[in-house]
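Would you mind keeping the following structure in view while I ask a few things?
For this depiction, one protein chain was excluded, whereas all remaining protein chains were kept in their positions.
So that you can tell them apart, the chains are marked A and B in the order they are listed, and the count of residues begins at 1 in each.
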Amino acid sequence: MENPRHWRLNKQRYALVGEVCPHCEAKIFPPRDVCPECGGEAKNRFGFSGKGKVFSYTIMRDAPAGYEHNTPYTVAIVALDEGPMVTAQLTDLGSEKVEIGMPVEMVTRKIREDVEKKGMIIYGYKFRPVMQG
Amino acid sequence: MTDVVVAGIGQIPVGDHYSLSLRSMGVQALNKALHDSGDLKPDALYIGNLLGSTLSHQANLGALFTDYARLGHIEAYTTEAAGASGAAALRVAYLAILSGYADTVAVLGVEKWSDVTREEADALLSQELDYDYEAIPGLNSAGEAGLLMQRYLYEYNLPKDALAGFPIQAHANALNNPNALLRKSLTAETYASAPMLSDPLNLYDGAAYADGAAALILTRRELLPKNFPHPIVRLLGSSVSVDALSLHDRRDPLAFNAVKTAVESAALQAGIMPVYTDVFELDDSFSIYAALTLEACGFAEKGTAWQMARDGLLAPGAKLPAMTMGGCKARGNPIGAKGVYQAVEAVQQLRGAAGPNQVKNARIALTLALGGPASTAIAHVFDRVETR
Partner (left out) sequence: MENKQTTNTKLLRTNRKTGIVGYGAYIPRYRLPGSEVAMVWTGSEKGSPVKEKAVAGLDEDVITMSIEAARNALLRADIDPCELRAVWIGSESHPYAVKPSGTVVAEAIGASNNIQSGDWEFACKAGSEAMVAAVAMVGSGMANYALAIGMDTAQGKPSDALEYTAGSGGAAYIIGPAEESVAEIEASYSFVSDTPDFWRRPEQKYPEHGQRFTGDPAYFHHIESAGRTLLEELGAKASDFTYAIFHQPNPKFPMKAGKDLGFTEEQIKPGLLVPVIGNTYAGSSLVGLSAVLDIAKPGDRILLVSFGSGAGSDAFALTVTDRITSRRNSAPTTAEYIARRTEINYATYTRFRGKIDMG
């Protein structure tokens, strides 16, 4: 269940909404109480463009419980254009080969769903190869 | 300053102990260590464990183990630092003696893994990641290592099998360790044809998780029993350092900065340079962790540690003997107990009791346990006291 723990992250997960530090302008994701760059209080909301590049990636073939029905899937560290890096699945890869440095864009997808299809579906950011040139 | 010495060591083989409970495993290791110490009476027990409260539904391990090991109503509790939990318990024990608060302390590293399916256990182990921002997107510990390995191979333009030397060395060493999980050699061909776990990380790049329990008895040197039968091994340095929990929150995920800080600081306390180490029980939970560790410690230039493994420089008789009893890869990875196994193995080497894998004239040993991908790094330096 754990609905509250996921619900409180809806905004950031659905749309990659983070923060911009009012003191040093650093773009922050995920939102934090303290700016990791300058140590000031971080609180101003900032919507990321969702554009970034693959920093590294791995293909998960042996997934933990809750994800085993989605294997194989690719997880990447994505360096967002605005600065921070995030960990997320790559999706809609088709037959495209993933490469470090590949431009990607954020999409909102199902992240996790119980096999019995009784619980809440968790939606959140994933990335796919950029569609438009 | 008082000399803190390791009076007793004990371990059970790492494996699938279906017939042993969490408590039985821990008590067996404790009893062996107590017996080895000449039946010292500890004032405190510190337990390294990660999964007890979730996988075994058992917390409050201090009360459990003091009761079942019949240690009396002494101070006892668990330390948790993911895969470095056992090393954290060792550090707390060391500090307790140094502070003057305790004289003799027992350290227990214990982990029960085999009671649930691998997928269930793996999901619980994902607690060592940033749960909301790494585990929920579908990553696990092997996936984190896969991300690091991919980036490493990319930055240094290396072939997929570059890291093969680490598991090959670990397997060779485990052949001579009766407590090891995987006592069979690994060939380069077998490595190269192994199935992928988290590409480019293959089956042999990740240590198998298993049940395990190991224990140490620390005391002040002057409290050792008369006619103490073993060479005296001192604990000279202990340091813990941390990095960002998530890989994505590090400026350079390949840097393993926590390893560098912990090892340098522990060595400084011990009054040695890391290069003086005769034995290095490093954390090869994943091959890439071993490579990044050697580079962070300055044993190899960035992008070259894999050559040390390939060229046999980590073998028991070579330049930097590492993973001497099989490492995590072949001795097995008992997670929260790992750090205590490493200390037990370091003491075996310094006592000259390591059997066929004995490093000749081993005087200084370094252990390093990692929680996650060096999110936590805990280093300890031991030496053998030269007897008259």
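As a working rule, a residue touches a chain if its C-beta (ideal position, glycine included) is under 8 Å from a C-beta of that chain, and two chains touch if they have at least 3 such contacts.
As the structure is a prediction and not an experimental result, all values here were calculated from the model.
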{"item": "Touch partners, limited to displayed chains, of the chain removed from view", "value": "A"}
{"item": "Contact set of subunit A toward the excluded chain (per top definition)", "value": "10-11, 14-15, 47, 69-70, 89, 91-92, 94-95, 107-111, 115, 121, 123, 126, 131-132"}
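We adopt the following convention: only the chains that are shown with their structure count from here on.
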{"item": "Subunit A and subunit B, separation of their C-alpha mean positions in angstrom", "value": "32"}
{"item": "Interface residues, subunit A side, partner subunit B - complex", "value": "5, 9, 30, 36, 55-68, 70, 73, 75-77, 84-89, 100, 111-112, 122, 124, 126"}
{"item": "Residue ranges of subunit B in contact with subunit A within the complex", "value": "117, 119-120, 122-123, 125-126, 130, 132-140, 142-143, 146-151, 154, 195-201, 246-249, 253"}
